[in-house]
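I'd like to ask you about the structure that follows.
Note that one protein chain is taken out, while the other chains of the complex remain in position.
We just call them A, B and C in the order they show up, numbering each chain from 1.
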Amino acid sequence: MQRPYRVGILGATGAVGQKFVEILEGHPWFEITVLAASERSAGKPYRTAANWIGTTPIPKALADREVVLGAPGVGCDFVFSGLSSSVAGEIERTFAEAGYPVISNARNYRMEDDVPLLIPEVNPDHAALIDRQQWPGGGFIVTNPNCSTVGLVCALKPLVDAFGVEQVQVTTLQALSGAGYPGVASLDALGNVVPYIGGEEEKMVAEPRKLLGTLRDGRVDPATLTVSAQCNRVPVLDGHMLCVSVKLAARATPDAVRVAFEGYQSPIADLNLPSAPDALVQVFDEPHFPQPRRHAEQGQGMKVSIGRIRPCEVLDTKFVALVHNTVRGAAGGAVLNAELLVERGYLAHRAVKTSTASA
Amino acid sequence: MQRPYRVGILGATGAVGQKFVEILEGHPWFEITVLAASERSAGKPYRTAANWIGTTPIPKALADREVVLGAPGVGCDFVFSGLSSSVAGEIERTFAEAGYPVISNARNYRMEDDVPLLIPEVNPDHAALIDRQQWPGGGFIVTNPNCSTVGLVCALKPLVDAFGVEQVQVTTLQALSGAGYPGVASLDALGNVVPYIGGEEEKMVAEPRKLLGTLRDGRVDPATLTVSAQCNRVPVLDGHMLCVSVKLAARATPDAVRVAFEGYQSPIADLNLPSAPDALVQVFDEPHFPQPRRHAEQGQGMKVSIGRIRPCEVLDTKFVALVHNTVRGAAGGAVLNAELLVERGYLAHRAVKTSTASA
Amino acid sequence: MQRPYRVGILGATGAVGQKFVEILEGHPWFEITVLAASERSAGKPYRTAANWIGTTPIPKALADREVVLGAPGVGCDFVFSGLSSSVAGEIERTFAEAGYPVISNARNYRMEDDVPLLIPEVNPDHAALIDRQQWPGGGFIVTNPNCSTVGLVCALKPLVDAFGVEQVQVTTLQALSGAGYPGVASLDALGNVVPYIGGEEEKMVAEPRKLLGTLRDGRVDPATLTVSAQCNRVPVLDGHMLCVSVKLAARATPDAVRVAFEGYQSPIADLNLPSAPDALVQVFDEPHFPQPRRHAEQGQGMKVSIGRIRPCEVLDTKFVALVHNTVRGAAGGAVLNAELLVERGYLAHRAVKTSTASA
Partner (left out) sequence: MQRPYRVGILGATGAVGQKFVEILEGHPWFEITVLAASERSAGKPYRTAANWIGTTPIPKALADREVVLGAPGVGCDFVFSGLSSSVAGEIERTFAEAGYPVISNARNYRMEDDVPLLIPEVNPDHAALIDRQQWPGGGFIVTNPNCSTVGLVCALKPLVDAFGVEQVQVTTLQALSGAGYPGVASLDALGNVVPYIGGEEEKMVAEPRKLLGTLRDGRVDPATLTVSAQCNRVPVLDGHMLCVSVKLAARATPDAVRVAFEGYQSPIADLNLPSAPDALVQVFDEPHFPQPRRHAEQGQGMKVSIGRIRPCEVLDTKFVALVHNTVRGAAGGAVLNAELLVERGYLAHRAVKTSTASA
């Protein structure tokens, strides 16, 4: 690679935007050149505009960078979008229309027929949906799944490949950071459980079908598995826990399930993408593991932790899965998507045009 | 009633024992005359022996009462047992052999054929199993279920009656107080989830079958429903949340399920027992309710709160249920059991004998 | 008393307003007839307008009451103000000008020369400042102190009387509910300390001087004591802890300090006001008490708990004090103020005028 890609962050001052900034510090391929946000923040130094919530210091090189208004014309090869869904629809479209590749974490375009909903270790071939997008100027949109969905699908994929999965019951215990900042009020969160997260269960029902679907003739045939989800907010900072029970197409012992998890071969293993963990899932044998506070950061937050594999009295097998919701489930997942697209030539090709367009 | 029953508390210094003391303060029928514990505590004033963990002050009348060794001979009509299972087996047997009725919260005898596992609003007729117990001296043992099981079964019973229940998937989010004191270390609990509670899932599989079973010829025919449970510890003080999904024998809309919950007629409603709530279950319509911190105390902790009734994509119906684990799920449930036994004549009859035996 | 006073709650949908509603349920003298809030809430039933955050159910009699716009003309004898300081200044003035007595929890008028800053057990005579207020129509404003200040001053008053207090160092550990709702974001609160609460330290410096000042010729001569405060937010729901160190005018042993606390005679003890606790302060001898979660509710939240009385190496004596910030420190303190004013004839007299005015 000759030079790093110049990247812009849309929604740079928000919680997801900050995570992009944190994760991209020192990235070998990507260099942030644009921090974009709304009018309220534009013109201010990033340090002032962002109420930095991270536990690592705000990167020195960006602390005093001026935040710009999130609109086409900014100087970068592509953009990551950490926008909230209330504005992502329009802004992302505007960027795509202006010829920018948009690697988005927002939900707005996830279920569009020609927009890849992508987990590189699960369905990298779905990137080909980009070819069907018809934005003027060569822009496109690629999305990563909902933060709980990605944990579920990473856990299901090895079982789908090994045995087939027909039905899934999942109850989530989701971290506070999933609601952004300020997000959940402390008076609601402390010592409490909120058994409802708006729109979450619907996403967990719909997105896995697309993610686990089959690309045929440039389209995704959705998988036929049925998912039922119950989503809860718990007083945890980072890391969504999922209690999963599955009905498999072929019978399998817990040992066989364990072997399937541990033996899963990532289809992108040979690419050695910078953000890809050495394995998609890690199995714990200690009965009280994994735990969000102790294990969410496994594999720099990109690995899904599995534990308590055992038979289910109602379906076939049950287990718990843990995913870092703001890394694998948001900014980290989007960065990995961008890395895949570099390797597949989508960013190399379009980046030049974008660069010209914004000149 | 001529005079209050004199009651003893076995394990009076522990977390469950303390809850018995708290709940029985001012009880119209029962008066604590004996605070029993192990040799370590015997001889000390209760105030000193118990590291009082409650948020209400230690009852004045008992604060300076001398703790006695938990062994037959103590002066009371019957005993409540808040003993841990490691010692409950032997001590409860000793008391029963000495002619004391034992109203126990421990798990040791719950699944014995001739021991009632009792929730008064669910299976009051199971009290008749007492008649089969053959302890010398007229003693007997009655038990209440595991703290999570009682929440589940109170929620299932209206559905069993209205539609029949064949399969149950339940994921629990259980409070810290369920582990006793000192119980869970704060370094394990704070901002974390522990996806394992030893023995809990097994109890939730086994106990509902007995509780929902049918008494025939002095025996309980277990119910045939299948339960699969996943149990988690969450950083909540009191109140176990259950995410439940059920397969019903007869199809039912969420509205019909709601009607079944709200219309449930407690078989003991006419007894007006002092600790019985005005309704066994309460249905919330707000999507983010019930919550443990806000609603565990409904009905003085004796009511089970239900929310989010909706269709399940895999089974038939799903909903959440909340139970106060140390009240309905432990001490309060045992006290209600004792109240039922008074009305059914089991304590009146035996109390005299016990009283004589211990003289 | 012939009939209950009809009271209005300004800011009824906010956190303090909800606490007024909760505390006044079943009050022997006061009956809520008006729930007032901003235009956003006016016209809605209280159940809908207020996002009820309490752990006791919303009072049945008020749940469907229509919220009205907070402006003079509403039918009540006086108003409690739970308004935020951003709007309290103007709205309270408007009510006072219209002849309503305003019993306010807001900070806006606390330090005005002719406005009583009142803790009935500490400075009941300061109520006489009302006589200097010159609102047209006979209205007046009475205030209660900041939630941390009230805990500090209740703890200092016995020492002021017994020994004199010259200097005070206080560090607070303040509960989340002090910031209202939604207040502190859970991502800031969970497992964290925020060492700053805007404006709080200034109030703790200024208000005690007025509260402990002497009424002379219709004016308050401020007390001369010096206070230095450091205020922190901690992840506690209710109950502000204060670590206090004092320099006394007369030397005193910890035992003498203890005697001063326990022997304090409230100047309003003979009035038997409904919300007055049986003692202003309660001393704990256990070294690890008081604790906010266990003891904030002492005396229905109206008692200040004291512990760990011991010598200070720098000043003279140090101790901890705990106050329930939303009861004694807000709504409960205001209600007690109103009870005092009833006994002193301030409300009886003006209530009739107000009632007429609003007809």
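Methods note: contacts are C-beta pairs under 8 Å (C-beta built on N, C-alpha and C of every residue); 3 or more make two chains touch, one makes a residue touch a chain.
Here the structure is a predicted model, which means the values were calculated and not measured.
Peer 1: If the hidden chain were put back, which of A:K19, A:R65, A:R293 or A:K318 would touch it?
Peer 2: Once the missing chain is taken into account, the touching residue is A:R293.
Peer 1: Would you indicate which residue among B:P59, B:G183 or B:P311 is in contact with the undisplayed chain?
Peer 2: Touching the chain that is not displayed is residue B:G183.
Peer 1: Just to verify: which one of C:A42, C:V194 or C:A269 makes contact with the chain not shown?
Peer 2: Selected residue, touching the omitted chain: C:V194.
Peer 1: Of C:H126, C:K157, C:R308 or C:R344, which one is in contact with the hidden chain?
Peer 2: Counting the whole complex, the residue in contact with the absent chain is C:R308.
Peer 1: Among C:T13, C:N105 or C:Q169, which one is in touch with the chain left out?
Peer 2: The missing chain is touched by C:Q169.
Peer 1: Under the stated touch rule, tell me which residues of chain C contact the chain that is not displayed.
Peer 2: 167-169, 171, 173, 188, 190-196, 198, 205, 226-228, 230, 232, 234-237, 241, 243, 245, 247, 287-294, 307-308, 312-315, 318, 320
Peer 1: Suppose we count only contacts with the excluded chain; which residues of chain B make the list?
Peer 2: Residues in contact with the chain left out: 53, 176-177, 181-191, 235, 237.
Peer 1: Of the residues in chain A, which ones touch the absent chain?
Peer 2: Given the touch definition above, chain A has residues 53-57, 190-191, 293-295, 297-298 touching the missing chain.
Simple rule for what comes next: only the chains that are shown with their structure count from here on.
Peer 1: Find the two chains joined by the most C-beta pairs in contact, please.
Peer 2: A-B
Peer 1: Could you give the separation in Å between the centres of chain A and chain B, each centre being the mean of its C-alpha atoms?
Peer 2: Taking the mean C-alpha position of each chain, the two centres sit 43 Å apart.
Peer 1: Need the CA-centroid distance for the pair chain A / chain C, whole Å please.
Peer 2: 48
Peer 1: Which integer distance in Å separates the CA centroid of chain B from that of chain C?
Peer 2: Their C-alpha centroids are separated by 41 Å.
Peer 1: Counting only residues that touch at least two other chains, what does the list for chain C look like?
Peer 2: Only 53, 190-191 qualify.
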